[in-house]
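A single protein chain has been removed from this complex, and every other one stays in its place.
Chain IDs A, B and C follow the sequence of writing; residue 1 opens each chain.
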Amino acid sequence: MEIAEKFRPSHADFTYEAKYGIRNWQGGGRASARETIGRVAAGAVAKKILSVLYAEFEIVAYVTQIHEVVAKINRSTVKGKEIEKNIVRCPDTVAAKKMVSLIEEIRNKGDSVGGVIECVVRGIPPGLGEPVFDKLDADLAKAMLSIPATKGFEIGSGFAATRMRGSQHNDPFEIRGRRIRAATNNSGGAQGGISNGEEIYFRVAFKPTATIAHEQKTVTSSRKQTQLAARGRHDPCVLPRAVPIVEAMAALVLCDHALRQRAIMIADRGMSSAEQ
Amino acid sequence: MEIAEKFRPSHADFTYEAKYGIRNWQGGGRASARETIGRVAAGAVAKKILSVLYAEFEIVAYVTQIHEVVAKINRSTVKGKEIEKNIVRCPDTVAAKKMVSLIEEIRNKGDSVGGVIECVVRGIPPGLGEPVFDKLDADLAKAMLSIPATKGFEIGSGFAATRMRGSQHNDPFEIRGRRIRAATNNSGGAQGGISNGEEIYFRVAFKPTATIAHEQKTVTSSRKQTQLAARGRHDPCVLPRAVPIVEAMAALVLCDHALRQRAIMIADRGMSSAEQ
Amino acid sequence: MEIAEKFRPSHADFTYEAKYGIRNWQGGGRASARETIGRVAAGAVAKKILSVLYAEFEIVAYVTQIHEVVAKINRSTVKGKEIEKNIVRCPDTVAAKKMVSLIEEIRNKGDSVGGVIECVVRGIPPGLGEPVFDKLDADLAKAMLSIPATKGFEIGSGFAATRMRGSQHNDPFEIRGRRIRAATNNSGGAQGGISNGEEIYFRVAFKPTATIAHEQKTVTSSRKQTQLAARGRHDPCVLPRAVPIVEAMAALVLCDHALRQRAIMIADRGMSSAEQ
Partner (left out) sequence: MEIAEKFRPSHADFTYEAKYGIRNWQGGGRASARETIGRVAAGAVAKKILSVLYAEFEIVAYVTQIHEVVAKINRSTVKGKEIEKNIVRCPDTVAAKKMVSLIEEIRNKGDSVGGVIECVVRGIPPGLGEPVFDKLDADLAKAMLSIPATKGFEIGSGFAATRMRGSQHNDPFEIRGRRIRAATNNSGGAQGGISNGEEIYFRVAFKPTATIAHEQKTVTSSRKQTQLAARGRHDPCVLPRAVPIVEAMAALVLCDHALRQRAIMIADRGMSSAEQ
């Protein structure tokens, strides 16, 4: 078969061949996004644990941009059920329609598009995340960049922070509902790598699908220059299907830190009981 | 002292207090960027190991943007010694001058600015990175987001990929210098989480310094609303000093993967010797 | 079925029920020695890697005691092929015959017996093992006690050391074959948790098989006192079948340390090249 011999551009074909001397070009190997089924299953367990530990826990991910179509979404009020109302998993119904048409058009051209998924987590108390290396945002970044086709991660203000001044970017503290709260949330729910009790939110950049019907330059395993055009049905945009994966990976990271924090609290209790 | 009682906005003061019941407001604790001295020391060792393993290994990080001043830099030819020619560690001398003036101006206003650091690594062979979770880009993302004041990470085309089509974004393969090479490098040197032999490059977003002389709203440990304005000398822009940290963390991640890959090659040799 | 309701004495039935609220009484669960098949498979890979790294590497395990029958074996000359000459995997043919008869007799009585397996590893250079926690002997001890039915581990002189004086027990150094060698080997090949280049040897105690035809007192899941006698064929002595498991686990531990040591040597090379 053709793709048994030709390296698909921007796929894991060449790198797997280079690393292992073998690759699974049929599509079911470890470089296939099919492996993420296990992550979604594990994420379901993580969400249940988080619900038991934190009564107000809620996690919602959604498509916020596809190519140049950018949705308007109120991050603080959006609910999980709104996401499932359309096939692009975008809660802005006007933008969702444009996204559906765009994907259809791109599919007909044998091309593909990327976009941005945003995820917001509510009900996480202050205290999750470990100083220095296992910061909460660092672990979220690793989890997101481990998802196939991702190219970037930003938390809170993200890259936009680079064009703000400290006086605009800093989140003032205030007393609200008898608790210490941040008045704004450019931090995205973590300060110094530790959750601060505010919404945790971040965005993940996905590249356009690598497999396209367009004819592309490439080389064969025997190092001959050639052309390749994918045949059959191919998904021209992975984002709608990546939404549950982003949610699952975020839940796994948070659950991990919740259990680590719980162990710290137990130890703490040991300490204070000793003083009595 | 004032900051012993008041939570500094967008600092780790509040989250450390929430997690540990104590915080180091004097500035030398684990949330201080002073801890990165150990990373830079370890990074020097990692760079030496990488130089022994890969003859053409080279790593260069530099400031590419401060607030709205964006530098023009040829990523593929820039050298380490150009970085050290000015105090903002930006190899574009025209932009560097503007950055220096901007920082001076911001300092006088008692405010602060953020920006972007780019890092490029040359001479890494194909094969580094582990499938599924420990992808090379995932580990780089975690390493970068563990650096204080970072808000985002992008590799290769990064967030710009979200506005490209597959036919523009894919990196065609070609034969160059008798090796299989990518003709363009939107992938940023890793495909399927494994290095492909091209330059590895990525960008890291830094927020404006949290400590500013501007008066800000905040609360005290005893939950009273108050105001805070930092006194004394404070760095209005951390980027120039973060350049060696980015380099060190990248070297540590790559060295780690180089040693893991080396172990795989040894095992591999064991396998084939068995067939003889 | 009977054993679905009754806890088998000295089995993992009760503890699994207590931990998980469920147990696999049919015999194929994680507490069954059947899981060790994966260890033996992995051990075969580890042995190959060790053979590539160390030209003189050799590992031999054998039964040295069953109940009160103790074999006489020259630990330093015994070879792998001698082990496979009889069904009890004991290279002392006289003792092996007695062991076979003893096991036959015990089987007829519906009872079971335990014993000792010894393992000797040759050709490991000085330097494997990590200070403080991951000492070579500590990792071997953990590996052996993770094998089902084991009750003890001793390395070198082992428990016999407790009745020796320092002047008898210490291994004097001498120059032999132009290398620094230990004249005796009470240490069992590791000093300060690091291999010293001598033979590594240790012994593992196995208890008598828990499943016996004898009638035994026990209780049911519903907490009623009852009796239990195993039916069908049961192995009255696990030792002959445990020999390859001991070998495999030892190979896995040594291979792990060999790869860790190799990484250290690479780093080392980096250091010295820097001085040139």
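By our rule, a residue touches a chain if its C-beta (ideal position, glycine included) is under 8 Å from a C-beta of that chain, and two chains touch if they have at least 3 such contacts.
None of these values were measured; they are calculated from a predicted model.
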Problem - Displayed chains contacted by the hidden chain, counting the whole assembly - result: A, C
Practice task
Check each of C:106, C:119, C:200 or C:251 against the chain that is not shown and name the one that touches it.
Solution key: C:106
Problem - Touching residue (missing chain; options C:40, C:78, C:219 or C:263) - result: C:219
Fill in the blank from the handout: In the full complex, subunit C touches the hidden chain through residues 7, 9-12, 14-16, 18-19, 30-31, 35, 65, 67-68, 106, 111-116, 125-127, 129, 131-135, 137-146, 148, 150-159, 161-175, 180, 182-183, 186-188, 190-197, 205-212, 214, 216-219, 223, 225, 236, 261, 264
Fill in the blank from the handout: Residues of subunit A touching the missing chain are 45, 48-49, 51-53, 259, 262-263, 266-267, 269-271, 273-274
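Note that in this section only the chains that are shown with their structure count from here on.
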Practice task
Please report how many Å separate the Cα centroid of subunit B from that of subunit C, as a whole number.
Solution key: 47
Completion exercise
Separation of the C-alpha centres, subunit A versus subunit C, in whole Å, is 46
Completion exercise
Flagged in subunit B as touching 2+ other chains are none
